[in-house]
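Dumping the structure here so I can ask a few things about it.
The complex is shown incomplete by one protein chain, all other protein chains being positioned as in the whole.
Moving on, here comes subunit A:
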Amino acid sequence: MSAPTVETPRRALAWRPGPVALAGAVAVVLVIAGELVSPGFAGYGQLVNLMRVAAFLGVIAIGQTIVIIAGGGGVDLSVGKVATFAAIIGSRVMAGDDANIVPAVALALLVSAGIGLVNGLGVTLLRIPPFVMTLGMIGVVQGLILAYTGGQASGRAAPALTSLVNGRIVFDLPGLLFLWLLLGLLAVWLLRRTTFGWNLYAVGANRTAAELTGVRPGRTLVLAYVLSATFAGLAGILLLGYTESVFLDLADQYMLPSVAAVVIGGTLLAGGIGGYAGTAVGAIVLTVLQGLLTTLDIGGAWRTVVNGVVLLVLLSLYGRQRRLRS
């Protein structure tokens, strides 16, 4: 992915690979390693499959990127739960009928946006730390899910949604990948070519200066959390299309990987620096790594260890890069 080079200032003489390039290289290395260990790992069909798995994480992490760029300890831990809730609402309202797609998606996204709004207001007006606010929100949404479903998810994805997500369009690529590409471009546009995006970077880089430049930091932050929850809701709908029927913890496990994808993509947890191109690569790295570990038949415990080590190695590389640059 080639985004504008805004976050990677290049010096004419000493070009060094930025986080995005480094993470991309790691993804390639992992794929080659997979092919060596288990021939066929890098086959076309297999790669398409990996990309499809990465897409869900990639879409959820759009919102996470936005919130983390906003700085001030910004993070949205509720994205997984919100995605689950959106899928549950979508499934029940669709009830397997194409005619219900529009109201189902609209309601799911509206509820998601509402949750994001509460997150945003809690963080800005009540000054609750984002970590605490969105962690608490997980519990609230879990309660809403139980109240809404009575403990038993119901309904079914509409066939049109399923064929949009799973149907092969060109080159045997599923529609999901094109949707991811579209949403990814939307994210890059939002961040790089809108007043919201530039305000967001400004607030993340220096909130006081942003306010004294006429930016409304509170409004920008609230919008960031609304967008985060909305993209999470969208990811939930896509997951629903993929799995056709839902279960009560469908997308919960995306919580930490969504943060990891953002960080691997070179976005600073401190805010103000980063972008979606990196996050997309980060989502791919994480997914390929999972695929490789599955292929190697490595058990749960060691899997977690390897995940952690890869994250630490990449981050220490980035730290080195930044020092060399400055």
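Methods note: a residue touches a chain if its C-beta (ideal position, glycine included) is under 8 Å from a C-beta of that chain, and two chains touch if they have at least 3 such contacts; residues count from 1.
In this section, contacts and distances are computed from a predicted model.
For the chain not present in this complex, what protein name does its UniProt entry give, out of "Transglutaminase-like enzyme, putative cysteine protease", "Copper-binding protein", "ABC transporter domain-containing protein" or "Formylmethanofuran dehydrogenase subunit B"?
"ABC transporter domain-containing protein"
Which residue among A:Phe131, A:Tyr148, A:Phe178 or A:Phe196 touches the omitted chain?
Considering the complete complex, A:Phe196 is the one touching the chain left out.
Among A:Val48, A:Leu110 or A:Ala205, which one is in touch with the chain left out?
If we include the chain that is not displayed, A:Ala205 is the one touching it.
Would you write out the residues of subunit A that touch the absent chain, in ascending order?
Subunit A touches the chain not shown through residues 4-6, 9, 193-196, 198-199, 201-202, 205-206, 208-216, 272-273.
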